[in-house]
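Just dropping this structure here.
Here the complex is missing a single protein chain, while all its other protein chains stay put.
Moving on to subunit A:
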Amino acid sequence: MTDVVETETRISQPRPDGLRGFASDWASDQRTFKNVSWGKAMMWIFLLSDTFVFGCFLLAYMSARMSTTVPWPNPSEVFALNIGGTEVPLILIAIMTFVLISSSGTMAMAVNFGYRRDRRKTALLMLLTALFGATFVGMQAFEWTKLISEGVRPWGNPWGAPQFGSTFFMITGFHGTHVTIGVIFLLIIARKVWRGDFDTEKRGFFTSRKGHYEIVEITGLYWHFVDLVWVFIFAFFYLW
């Protein structure tokens, strides 16, 4: 009962305990989430919406896979690489996943150094993150090329249900697009960090808003989200 609802204009009343306090805090004026900036709130809500997009894609894929009357190609065999004469199942996907998860680590470090206003380290870590992301997309391109050369097409494949190829290209393609957009954003923001735009609060070209280091964290939110989505794609598409 020590805290006060800061912004009620009529009566300044003590904030009630428990759920009621929680509700009155959320419902109070100006901001529902008190220390969340507009940009961060917007990114979170966008990610919620994007979750529904990926959710629908994955549900559609699962319903196709569960209802198919012809066999579904075995992912362990389809996504195996022949290394030194042995078929190693899912090796490329494992490396891709490792790279992408590592990029989340470097991204988190970039956010940390951003808030310490360490320009160089932030920019370098963001570049490293972008590099990991680009590597991921590159390996995905390799994977697509391999499958296409083996005869997988959106409308069919040599091993079974035609929906295998269609869902594979659609879902990994949509995710890869997300990663690519993320890489482009990382590069743009890294350049701004490197130039010191956020130290001088330089105004944006289109928006004429002042730049802040917070944008590094917002980009990071997007990046972690894309990683998280990959974990689900990995689990549902490759491990099933």
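Quick note on the criterion: a residue touches a chain if its C-beta (ideal position, glycine included) is under 8 Å from a C-beta of that chain, and two chains touch if they have at least 3 such contacts; residues count from 1.
The rule we apply is simple: contacts and distances are computed from a predicted model.
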| item | value |
| --- | --- |
| Undisplayed chain, where the name is taken from the UniProt record, one of "Na+/H+ antiporter subunit E", "Cytochrome c oxidase subunit 1", "Dihydroorotase" or "Urea ABC transporter permease subunit UrtB" | "Cytochrome c oxidase subunit 1" |
| Among A:I95, A:A108, A:M139 or A:M170, residue touching the chain not depicted | A:M170 |
| For subunit A, the residues touching the chain missing from this view | 4, 6-12, 26-33, 36-39, 41-42, 45-46, 48-50, 52-53, 55-57, 60, 63-64, 67-70, 154-155, 161-163, 165-167, 170, 174, 203, 206-210 |
